[in-house]
Each structure stands twice: as structure tokens, then as C-alpha cells.
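Written below as C-alpha cells is the structure these notes are about.
Every protein chain but one is kept in place in this view of the complex.
This part shows chain A:
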């Protein structure tokens, strides 16, 4: 009984880890395949936060309840707060750097 619970925990943890690694690889492919800067930033932000949180969730399931998993939860909360802030700062910097989207129809910021 205890052995089957342990095997089930490992299966769930490896599903989380493989999903996170898949998201990180798709982030890398999106960084080299998309034609425009803003498309690249879009792929980077979403796939990066999904992949990192999924990998850390897999590590938490593999660990169980301890102080190590508390530290991993702190890393998750920190990434959830800081990664959108960093991506938003890069996008604001790019607009001030006079990089516009290629097929833009209507510019709301410029009025």
C-alpha cells in the first residue's frame, strides 16, 4: 500500500517535470522562430512562467511536506510576482526604444 502510494507520487512528479521541460523547450523554439519582437516577448513570458512553475510543482510533489518544499513555494510566489514585472519593463523599454509591431493597425498609445 505504501509502495503504491510512493509509485503514484513519482508518476505525478515526473508528469509535472516533463510538462515543464516541454514548455521551456517551446519557449526556446518560439524565441528563434517568431518574426517580430513583441511576438517573441509574448512566447517568452507565457511559456517561461508556465514551465518554471510546473518544474517547481514537480519538485514539491517529489519532496513532500518539509522546509525544502516551503522554500520552493517561496520561489514560485517570487516568480509569479517578479516575472510579469520584468517582462512589462522590457516591453515599455522597447516601445521607448522606437520598436513598433510590424503589422500594426491602430496605435492606442500614440493617440
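By definition in this document, contacts are C-beta pairs under 8 Å (C-beta built on N, C-alpha and C of every residue); 3 or more make two chains touch, one makes a residue touch a chain; residues count from 1.
By our rule, contacts and distances are computed from a predicted model.
From the set "NADH-quinone oxidoreductase subunit H", "Xanthine dehydrogenase YagT iron-sulfur-binding subunit", "Multicomponent Na+:H+ antiporter subunit F" or "Co-chaperone protein HscB homolog", the protein name that UniProt assigns to the chain left out of the figure is "Multicomponent Na+:H+ antiporter subunit F". The residue touching the chain not shown here, chosen from A:7, A:28 or A:104, is A:28.
Residues 17-18, 20-21, 24-25, 27-29, 31-32, 37, 40-41, 44, 48, 51-52, 55-56, 59, 62-63, 68, 71-72, 74-75, 78-79, 82-83, 85-87, 89-94, 96-97, 99 of chain A touch the missing chain (whole complex, contact as defined above).
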